[in-house]
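Note that one protein chain of the assembly has been removed; the remaining protein chains are unaltered in position.
Up next is chain A:
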């Protein structure tokens, strides 16, 4: 643990070392491995634990999700109710950080439906909340019109069977109607 991670200030690093020295030996060893990695992208993403006993609660970075009165479960519930296609993934749709998330986004993008997404990489609590909400162990997780659909294997197989087209039909139609009305409006202008 002699190397200082780039994102830690010297003070924070010192605190981390103090913290680590208080841990039993076995913990120290395993502290270099962090669960939640995605190997496929070649980038190691992990949630970092900030250990800074001097920091007063007031100065903690405020997190929109945490500071609101909603529990994380409510946030997830709201996400899936308000967004016709909701995906919890590693990374964001334009820059997925995992091959499985990339595959799911690629499939969904074929249908031209609006895609709402949250990355679970930086937020372990959100990740756990989503997992327990759907009772599903892995990511990505896809919800369509509030219904839990599954992960990348399921979305791919539904795409191949035509089931996905059926599921997204009215969402895609709504989109087309919106586009049509825009075109019509432009026509009126001429």
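The criterion applied here is as follows: a contact is a pair of C-beta atoms (placed from the backbone, for glycine too) under 8 Å apart; a residue touches a chain by one contact, two chains touch by 3 or more; residues count from 1.
The rule is short, and it goes like this: contacts and distances are computed from a predicted model.
J.: If you look up the hidden chain in UniProt, what protein name do you find among "serine C-palmitoyltransferase", "Exosome component 7", "DNA-directed RNA polymerase III subunit RPC3" or "Protein BOLA2"?
T.: From the choices "serine C-palmitoyltransferase", "Exosome component 7", "DNA-directed RNA polymerase III subunit RPC3" or "Protein BOLA2", the unshown chain carries the UniProt name "Protein BOLA2".
J.: Can you work out which residue in A:75, A:89, A:107 or A:158 touches the chain that's missing from view?
T.: A:158
J.: If you put the missing chain back, which residues of chain A would it touch?
T.: So the residues of chain A touching the unseen chain are 37-40, 100, 135-138, 148-154, 157-158.
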